[in-house]
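One protein chain omitted, others in place.
Order of writing sets the chain letters: A, B and C. Residues in each chain are counted from 1.
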Amino acid sequence: MSARDAVLLDNTHRTPAQSLYDRLIATRRLSAELARPLSDEDQVVQANDDASPAKWHLAHTTWFFEAFVLKPFLEVYPLFDERFEYCFNSYYESVGPRHPRPKRGLLTRPSADEVRAYREHVDAALERLFAINLQPRAAELIELGINHEQQHQELLLTDILSLFAGEPLKPAYTRAHPGVAVAEPPPLDWVSFDGGIYAVGHDGEGFAYDNERPRHDELMRPFRLANRCVTNAEWIAFIEAGGYRTATLWLADGWATVKAQGWTSPLYWEEADGGFMQMSLVGFRPLDPAAPVSHVSYYEADAFARFAGYRLPSEFEWEVAADGVPVKGRTLGAGHFRPVRVETRLAGLKQMYGDVWEWTRSAYLPYPGFQAAPGAVGEYNGKFMCNQFVLRGGSCATPEGHIRKTYRNFFYPHQRWQFVGLRLASDA
Amino acid sequence: MSARDAVLLDNTHRTPAQSLYDRLIATRRLSAELARPLSDEDQVVQANDDASPAKWHLAHTTWFFEAFVLKPFLEVYPLFDERFEYCFNSYYESVGPRHPRPKRGLLTRPSADEVRAYREHVDAALERLFAINLQPRAAELIELGINHEQQHQELLLTDILSLFAGEPLKPAYTRAHPGVAVAEPPPLDWVSFDGGIYAVGHDGEGFAYDNERPRHDELMRPFRLANRCVTNAEWIAFIEAGGYRTATLWLADGWATVKAQGWTSPLYWEEADGGFMQMSLVGFRPLDPAAPVSHVSYYEADAFARFAGYRLPSEFEWEVAADGVPVKGRTLGAGHFRPVRVETRLAGLKQMYGDVWEWTRSAYLPYPGFQAAPGAVGEYNGKFMCNQFVLRGGSCATPEGHIRKTYRNFFYPHQRWQFVGLRLASDA
Amino acid sequence: MSARDAVLLDNTHRTPAQSLYDRLIATRRLSAELARPLSDEDQVVQANDDASPAKWHLAHTTWFFEAFVLKPFLEVYPLFDERFEYCFNSYYESVGPRHPRPKRGLLTRPSADEVRAYREHVDAALERLFAINLQPRAAELIELGINHEQQHQELLLTDILSLFAGEPLKPAYTRAHPGVAVAEPPPLDWVSFDGGIYAVGHDGEGFAYDNERPRHDELMRPFRLANRCVTNAEWIAFIEAGGYRTATLWLADGWATVKAQGWTSPLYWEEADGGFMQMSLVGFRPLDPAAPVSHVSYYEADAFARFAGYRLPSEFEWEVAADGVPVKGRTLGAGHFRPVRVETRLAGLKQMYGDVWEWTRSAYLPYPGFQAAPGAVGEYNGKFMCNQFVLRGGSCATPEGHIRKTYRNFFYPHQRWQFVGLRLASDA
Partner (left out) sequence: MSARDAVLLDNTHRTPAQSLYDRLIATRRLSAELARPLSDEDQVVQANDDASPAKWHLAHTTWFFEAFVLKPFLEVYPLFDERFEYCFNSYYESVGPRHPRPKRGLLTRPSADEVRAYREHVDAALERLFAINLQPRAAELIELGINHEQQHQELLLTDILSLFAGEPLKPAYTRAHPGVAVAEPPPLDWVSFDGGIYAVGHDGEGFAYDNERPRHDELMRPFRLANRCVTNAEWIAFIEAGGYRTATLWLADGWATVKAQGWTSPLYWEEADGGFMQMSLVGFRPLDPAAPVSHVSYYEADAFARFAGYRLPSEFEWEVAADGVPVKGRTLGAGHFRPVRVETRLAGLKQMYGDVWEWTRSAYLPYPGFQAAPGAVGEYNGKFMCNQFVLRGGSCATPEGHIRKTYRNFFYPHQRWQFVGLRLASDA
C-alpha cells in the first residue's frame, strides 16, 4: 500500500471534498478491477441489444465525467479525443448525436488500450479539479458520476454474463469466490405490517437519484411480506406443475411473450440429467435449489405469485418494510458474483438487500411533484418513466454502498438478463 | 312503433328482469343499426392488427351471450354452429382454441347474412331465457354481455374509421349528423381541488367492471384540472413550435416511436394548403381548430403536457373531480360521430364525458385487493393490467349509458386509433 | 341465346377484328363467370401479400384496357372514375403512383357493384372502339389485354383457394365438377430426346409475350423426360423417407425456408387419420394419391428430384419435348378446378399441358437479344427477370387457349400457392 493510499483510508481526518475524492478514485479503480478478468476481446463484443460491451461501459462512465464535470468546471481541459462524445454518449439527446445503441459492439476502435488511456486522462483531470476549490454543483455532479459508474459496474457484470452464456465454451468470469453455506434456508414465513399513512421517498440525507424524490406520504393497507426471496426449488415446483404451459396464470402480454420466446424456465437454466444446470459468472454449474431464483422476468414473477396464491409487493410496501432493516446483504462486495442461499434462520426479513433485485408490482412512474434535474442530466431517469416496473433491494452485482432503502431500479417486464428475482406479498 | 315496442318504452311498470331485457334488446338493435351504413364488404375487412372487422364484432358479441349465458343457463339450447366458437372467441384461453386475432379479416365465411341469422338465433334464445325464471348469475352475465357489446359498438366505429381512412376513396361512414356551434370555445381555465383522503372506485350501485373495484381510499394532493380538453388549435401550436422534433419533450419510448413511425401530427391529419384536413366518420374535412384534439397517443399527450408546462392528471384526480359532475356529454347518442367544440361558456369542468377519452398518467394496474371474477369472464380485464394507461370519460363513440365516473378504459401508450385526447392538470 | 350471341359463335364468317372482339367478350364474360360463386365479401379480402382480392382482379384487368387501349385509341372516352387509376394500377411505374400491393384488401370501396359497373362501362367503350376502324396497335394491345385478363383469371382462382384454405369453415369454391377416372395412372416411364441445336422461342405465329422472343438456337444435350408428372403417392414416399428432414437433399436457401416455415408437406395438405386431406377449390377432401402433386415450391421440387436420383428439366428441354405434342390437357375449360390423375395408358408424354405448371431448372432470364416492348407495357415481363424460375405447361386453372409450347410462366422458388408441380428429367 502506498503512502497516499494509507492516507486515503484514514477517513477520520478527511474533508467532505477529500471523502468525495476517495470514493471517486475507489469507484474508478473498481471498474478497472472488474474488467481485469476479461480479455480485450471479451470487452469489445455486445452480447445483445440490451447489453453493452465492457469497454463501452468503461469509456461511457469516463465520458460522463468529461461531459458533465470536466468540460463545465475545469478551466483548462483538453478533450482526450473530441470524437469520443459521439462514440460514448449513451442517450443524452441534449448533448448531441451519438453512435446507435445496437451498434456499440462494432467499436473495435478506440481500442481497449486507448480507453484505458482515456480513463487515466480523465482521472488525472479530475485530480486537478479537486486540487482547486470544488464548486458545490461540481461536487454534486461528481457524486452523480460515482453513482452512475456504479450502475454501469453492475451492468458490466450482467452484460458479460449474457455474453459468456451465449458462447459455446461457457467460460467463467471468475473462479475465485467464497464458499456458500450448505444448511437449508429457512422455510417461507410472513412478516406483517400495519396500514396507515407512511412517508416514502428519499429524505435528503446523502445522495439519491431524482426519481426517489420528493419524499411524500403514501396511504398503505395492512400487508404481509415473505421473510425471504423465492428459491430455485420453489421455482422448479412451478415448472413441474406446468406453470409455463398454463395460460390463465399469466398476464396477456406475458403469455404472448412465453409463447413467442419459447420460455420454459428462467434465463440461463438448462435442463440436464436429473436436474438443471445454470450458467453464471462462476461458470456453468448445477443449480443450487436453495438459492434465490434469478433471471426471471416480471411476467414470470407475476405468474409465479398468482400460482402460489399470493402477489408481488408494491414498491412502497417493500420500502416501508425495509425501514429499520440494516442496509446489508450479499452485494458485489461479498464477492459471490451470484445469488446464494440465506444462511441465518433468525426470524424476520432476510435478504432484503443483495442477492437479487426484487420485482414489485409498481409501474415505474414519477412521484407526486417529481421534477427532473435541469440540463442534460435531467434525462437520467425521468424519460424512462413508462412501460417499466420498479425493482428494489440491489443484487449480488450491485456495488457496495450503492443501494439504499429508497432506491428505485426499473426494467421492462420482459427483461431478465439482470439478477432479478422476487419476494412474495399478500394483503394482511 | 309496434305494440311491443310501446310496452318496452314504458319503463315505469317494468320489473328488473324486464328492464334488463329492454336494455338487452336495445343494445342488440343498436349494433345492427351501426352496421347498417356498411356494405357486407365493409364489414368483412380488418383494417390492421389492432382493429377487427365489423362482422366480427357483430358475431363475437353474439358468441359472448351464447358461451357465457345460453350454454350454461338455457336448458335446451341448440348451438347455431359449433364451429363459431373457434371463429369468434376473442381471447378467452379458458374457453379453448380460437382463430388468430390478426387473421380475423380472412373470415369471409360465415357470411354477413349468416352472422345476421346467428344474431337472430341468439336473440330468440335470449328471449326464451327471459321467459323462464332468470337466475341471478345469468342476469349478471347478461348485464356483462350488454356492456361488452357496448364496448364493441365503440370499437366497430373506431375500426371502421381506421379502415375508411386507409381507402383511397376516403368514404364517409355517415353524412347525417347534427350541426355544431360556431362560437369560440371557452379559454383554458383551471378548477382547483383540495388534497385529502378520497374514496375511489365503484360503490356497488349498478353495473361496473371488476377492474373498478374494490372501492378504496386514495391519498390525494391538492391539484388543478383544466376546464376543458386540449383543442386542435392548441395542438397546431405544438406542431408549429417543433413539438414533434424536440426530443427532450418526450419519454424515451415515445421519442423512439415518433422516429420509427415518422409521426408529425395526430393520426388521420393530413397537411393541405393553408391548414390541416382530417379523416373522420363524417368524411375527409377541414380540421375544426376549436374541437378537442383526438387520435393522439399517450406519448403525444404526455409530450404536449410537458411542452405546455403542465402534466396529465392521474386517474384518481379525474375521478375525484368528476364527483358531482352529471354523467352527460356528447357520447354516441348525440349523433356527432366525432368530437366537437364545447358550446357553453359557463364556468367549471366541461366535456368530462364524451367527445374524447382522456389519457391519464396512471398505469393500468389492479386496485388494492382486486380479484378477477371467477371462471372465463375473469379474463375480461385482469390479464391486461400491464403496459397500458388508463383513460377516462368516454368519447363520441361510446354508447349512451355505458360510461360512468369510475369507468377505466385502457390502451397501450402508442395506440391512437381510438377517440383519445387529453385534459391538462397541475399540482395546486 | 340472343341473336348476337348466335352470330358470335359463327366464327366462319368473322373478320380478324370480329374474331378478336369475340375473344375479347368471351374473356370478359369468363371473368364475371368465375366471380359468380363468390359473395362480395369473398371478393374483397386479400388472402396474403402474394394474392389479390377477386374484385381487384376484376377491376385491374378492366383498368388495363382503359389505360392502354381506350385512353390512347378511343377519341372520346370519359373515364369511369379517375381515382381508379390509383386503385387498380398493379405495378406500372411509368403510369404513375398506385395503391400499395399488400393493401389491396383494404379496398372495400369501390364496391363490387361499382366494379361490375366499371366493367360494363369499359366493355361498352371497347364495343365502340370496334365499331370504328381498329388501328393495328390497338388490336395488338387488345390482344395483350385478353391474355393479361386470362392470367388474372388463373390468379383469381389460386387466390381464392388461398383465402378459403385459411378460413376455419374451409368452404368449397365449386361443388359442380366432372368425375375423375379411377384407374391407376401409368407407371413412370421415360421418353428420350437427341442432343443438337434446336430453335426455341416463339416463331411469330399468333400471340406471344415479349419474354418468349426472340426465337433463337439452343444447343441441347441428349436428355430424357418423364412420361408424366410426379404424383401425390410418390410425394408421400418422399415424406415418409424423411425428405423434409434431410438437409443434404436441399439447396441451402431451400433448407433455410423449410426450417423457417416449418414445411413438412406441400401447401394445403393436412395430416389426418390414416392419410392426408387436401384443401382445394372443390373443398377439403382426401388426397388422391394418383393425382399429380401440386402446390410445391421450386425448393421442394428440386429436393424431390435429387431424392429420386433425377433432376428437373430445363425450360428448353421441356419446349423441345413439347414439339409435336398437341396443346391439349385439363386446363380451366375441363372444369376440374384441380389437377387430376392421368387417364390414358398410351405411351409417350402425357400431361404436358394442364393439371399443374411444371417447375424447370431454368432461371427466368431474358432470351438473347430480348427487347422489352416500348412504353408502359414494356414493364409487363422484363423487369421480373431476376430471382425467379420458369414454369411450363399451364394448369387446371389456366384458361382455355391461353397456353402454348413457348409460354414462360415464372415464380419465386419459395412460392407454392399456384398449381405448381413437377416432371422429372435426366441426362440421356
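Just so it is clear, a residue touches a chain if its C-beta (ideal position, glycine included) is under 8 Å from a C-beta of that chain, and two chains touch if they have at least 3 such contacts.
In this text, all values refer to a predicted model and were calculated from it rather than measured experimentally.
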TODO: Would you mind listing the shown chains in contact with the chain that isn't displayed?
DONE: A, C
TODO: Please pick, from A:Arg29, A:Lys103, A:Arg137 or A:Lys328, the residue that touches the omitted chain in the full complex.
DONE: A:Lys103
Open item on the list: So one chain is hidden, and I want to know which residue out of A:Val45, A:Leu126, A:Ala208 or A:Leu249 touches that hidden chain in the complete assembly.
Closed with: A:Val45
Open item on the list: Out of A:Pro16, A:Pro136 or A:Pro168, which residue would touch the omitted chain in the full complex?
Closed with: A:Pro168
Task: Contacts of subunit C with the absent chain, listed as residue ranges - done: 91, 93-94, 197, 216-219, 221, 247-248, 250-255, 298-299, 302, 361, 363, 365-366, 368-369, 379, 383-387, 413, 427
Task: Absent chain, residues of subunit A that touch it - done: 39-45, 47, 55, 83, 86-87, 99, 103, 105-112, 163-164, 166-169, 171
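Here, only the chains that are shown with their structure count from here on.
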TODO: Find out how few touching-chain steps suffice to connect subunit A with subunit C.
DONE: 2
Open item on the list: Nearest whole angstrom, what separates the Cα centre of subunit A from the Cα centre of subunit C?
Closed with: 61
Task: Separation of mean Cα positions, subunit C and subunit B [Å, integer] - done: 47
Task: Per-residue overlap in subunit B, given as positions that touch at least 2 other chains - done: none
